[in-house]
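Apart from one protein chain that is not included, each protein chain of the complex appears where it belongs.
Moving on, here comes chain A:
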Amino acid sequence: MTGLLQRLGAATLNNVATLGRAACFFGRILRGLDELARRPGLLVHQVYSVGVLTLVIIVVSGLFVGMVLGLQGYYTLVDFGAEESLGVLVALTLTRELGPVVTALLFAGRAGSALTAEIGLMKATEQLAGMEMMAVDPERRVMAPRLIAAVISLPLLATLFTLLAIFGAYGVATAMLGIDGGAFWSQMQAQVSFTDDVLNGLIKSVAFGVVAGWIAVFNGYDCMPTSQGVSRATTRTVVVTSLIVLGLDFVLTALMFD
């Protein structure tokens, strides 16, 4: 009994300590942003590996998510004779929720895991320690550009995802379901607000970018410097990012839309 209690307490304390390290780590990265302002070249490489290389999965899944939404929305709306409202349904779902959230989940799987594995291996092979020996601060040189690259890339990816999904739904609606394209766009334009829907979705994806980047970089930095440790950290990045993104999405939705 006492053994169980002890283990429970140790696990709790461990988690709280990890949370504390993560918070301190985030603060140190924010302080290290000045180097990034002097050397924007570091950022370009990271936006490439975090953002540009994620484009393929975002483009393809965006198209298919939009097409499925179009089909399923049509089957429900046609019962009420309101299939012309398909554009509104698809655009509101995508700009408000699906665009930012699905992009963040895909991002965690594609880019977050890669960031963790990269930094974890740097730690395991003592490259980070080597940098410190040469008086190069790895937080400024390695972590900060990767975090900021995630914050920049995720909103761009989410916007592209939303746009492609809407065009996917438009293609299905006009080519397969015989909905008038004019009604599709005009109803959408009448109901979707730029500030309430598109901008709030963008704010969400910036928040998800901070979360996804932070978790990925921190897990790599905090991992056990062994091959098993790196693999665990990679898994943890994907799981924790997905959970926090979904939870945070609920909070943001409750705050933004009333």
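A few points about this structure:
Just so it is clear, a contact is a pair of C-beta atoms (placed from the backbone, for glycine too) under 8 Å apart; a residue touches a chain by one contact, two chains touch by 3 or more; residues count from 1.
Following the convention adopted for this analysis, contacts and distances are computed from a predicted model.
The chain that is not shown carries the UniProt protein name "Outer membrane lipid asymmetry maintenance protein MlaD", picked from "Outer membrane lipid asymmetry maintenance protein MlaD", "Putative cytochrome P450", "Acyl carrier protein" or "Peptidase". Only one of A:L8, A:V52, A:V78 or A:L243 touches the chain withheld from this view, namely A:V52.
When the whole complex is considered, the residue among A:A91, A:L106 or A:A173 that touches the unshown chain is A:A91. Of A:P138, A:P155 or A:G168, it is A:P155 that touches the chain left out of the display.
Screening A:I29, A:M67, A:I166 or A:I179 for touch with the missing chain picks out A:I166. Residues of chain A in contact with the chain left out of this view: 44-45, 47-48, 51-52, 55, 80-82, 91, 95, 152-153, 155-157, 159-160, 162-163, 166, 185, 188-194, 197-198, 202.
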